[in-house]
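A single protein chain has been omitted; all remaining protein chains appear in their positions.
Entry: subunit A
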Amino acid sequence: MGPVELLHMSVFSQSFSPCGRFLAAGNNYGEIALFSLSAALSPDATGLSQKPVLTFTAHEGPVFSLLSTDCHLLSAGNGEVSAWSWTELIKKNIKPLWTKRPNYKSSLEIPEINSMTINSRDNSLIVGGGDNNLHVLDLEHGVFKAVLQGHSDYVHCVTMREREAEILSGGEDGAVRMWDSRTAQSVHCIDVYKYESCARPQFGKWISCLTTDSDWMLCGGGPSLSLWHLRSLSPTSTFPLSGCQRQAAFYQDMILAVGEGPFVSHCLLGGDVKAQIPCSPQSLNTLQLNTNSTEHRVLTVGGSSAHIDVFTNLSYRAFSLSF
C-alpha cells in the first residue's frame, strides 16, 4: 500500500469481535484489517502492535458496513454481503463462509449496501442500500425473505428497535421510516426536514445517522442531530453541532456523535454539547464502543484518514491504530 493510497484512505466501518479482543475495520479500497486490541492496549505495546495483524481484500468496492454476530463477521461491499468466521480470521484464514447478493431489480448497475443490522428475534439480517429498499435475509436458511419498499431515494442507515421489533431506516429522501419486522409494512414515516426545529435547508434533507434505544431515537444528517421520543413521534431536543453528523450512539447518560469536523462530540440529552474531543482524522465516519469485553472497553473512531483513534478514557485520545 503506497503512501498515496494511504493518504486517500477512508475508514467507513468498524466492528469488534465477540470476544472483544479484536477490531475489524473496513476502508474504501475494499480491504478489511484486523487489529489486536489486547496487543495494542498491553503495557508493553510497541509501534508494531498498532498495525493490523491481518489485512485482506474483502470486496471490490468500499466496505461500507461491518457487523459482528456471536461468531461471524458480516461485511457489505459492492452490493453483496459476505460472512467470515471470527475464529478463522484470528487464525489468518481469509476464506469467506458465504457471499450473498439481494435480488436487485435492475441488472445494469449494482447498488451499494450502506448499512446492515441484525434482528435477533428471528435471526435475520436487514440490509439497506442504493436501490431504495431494505432486504431482509434469513440467516438460518440463507434466503432473502422480504423486501421493504417505501423510500424514494437510497437508504443511508438502518437500525433495530429491540423492544417493539421494529426496523428504523433513514434515507436520502429525508424520511425516517419505521417498519414492523413481522408484517414488513411501513408503520410510521417521519419527515425530519419538515420540523422547523431540526431543519437545516442549507445542508439538505438527507438522514445519514440513526440510532435508537427503543424509547428514544437520534437522527441527523442534513437536518441537525435531534433527539426524538418515539412513542409520541415528537422531537424533544436539537443539538447545536455545526456540520453533518454521520454516526451517533447512546452511552450511559450521554450522546456521542461524530461527523464533519475532527472531533467527537459529547452531548447531554437536554440538548447541550458538553465537550468536543479532538481526533486525528479530519472528518469522522464511524464510531464504535467495545461492549464485548470488560478489560478492553475502548471507543474507536475512524474517518477520512488511514488512522483509527482509540480512546481508553472518553476524555482524550490515547493512541491511533493505522492501516
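Going forward, a contact is a pair of C-beta atoms (placed from the backbone, for glycine too) under 8 Å apart; a residue touches a chain by one contact, two chains touch by 3 or more; residues count from 1.
The rule we apply is simple: contacts and distances are computed from a predicted model.
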What protein name does the UniProt record of the undisplayed chain give, "Methionine--tRNA ligase, cytoplasmic", "Replication protein A C-terminal domain-containing protein", "Zinc ribbon domain containing 2" or "THO complex subunit 7 homolog"? "THO complex subunit 7 homolog"
Using the touch definition up top, pick the residue from A:252, A:294 or A:315 that touches the left-out chain. A:252
May I ask which residue of A:19, A:269, A:289 or A:314 touches the chain that does not appear here? A:269
Tell me, which residues in subunit A touch the chain that this view leaves out? 215-216, 227, 229, 232, 234-237, 252-253, 268-271
